[in-house]
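Contents: one structure, followed by commentary.
Removed: one protein chain of the complex. Kept in place: all other protein chains.
Up next, subunit A:
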Amino acid sequence: MGFIGDQVESIRSMQVRQVLTQIISLGMIVTSALIIWKGLMVATGSESPVVVVLSGSMEPGFKRGDILFLHMSQDPIRTGEIVVFNIDGREIPIVHRVIKVHERQESGEVDILTKGDNNFGDDRLLYAQGQLWLQKHHIMGRAVGYLPYVGWVTIVMTEKPIIKYLLIGALGLLVITSKE
């Protein structure tokens, strides 16, 4: 009895230990991803440091699926910069170029007008009803860096959720089945 009991005990404790290790390694992966993202947020000063281009309105400069790195500094916004902005009542932010800037004499407040390089007219039709200008608080960041194609990963995952679940499942399986 004593011999078998010891064996069972040792197997059980090993499994517990292994499961715990796997949970911890999974936690490490998730938290390190979070650390990188939050670290980027602090470094760039933008609440979303990386955006994926979703429309062709900036072609041929930026195509659908390209990614942009944003930076939000205190420098004033000037024409020619590519900014990412949010419109009230619109969920998805827009990436377009600034074509007009009016900066107030005393307060330093700015009125900004944008346009997509590939669009014929300016963005007033995209803005909220009756809105003529963007203000500083609409701007999420200005684009400073560019990488082509990488954003397709997220586009595919949001448009075909099945692929996302398959990928998460496969990764989870890999983590669970992997031995030291």
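Details
Methods note: a residue touches a chain if its C-beta (ideal position, glycine included) is under 8 Å from a C-beta of that chain, and two chains touch if they have at least 3 such contacts; residues count from 1.
FYI, contacts and distances are computed from a predicted model.
Per the UniProt record, the chain missing from the shown structure is "Signal peptidase complex subunit 3", taken from the list "Pre-rRNA-processing protein", "F-actin-capping protein subunit beta", "Signal peptidase complex subunit 3" or "E2 ubiquitin-conjugating enzyme".
Listed residues A:5, A:60 or A:89: the one in touch with the omitted chain is A:60.
Seen from subunit A, the chain kept out of the figure touches residues 60-62, 78-82, 97, 99-105, 108, 111, 117, 143-148, 174, 178.
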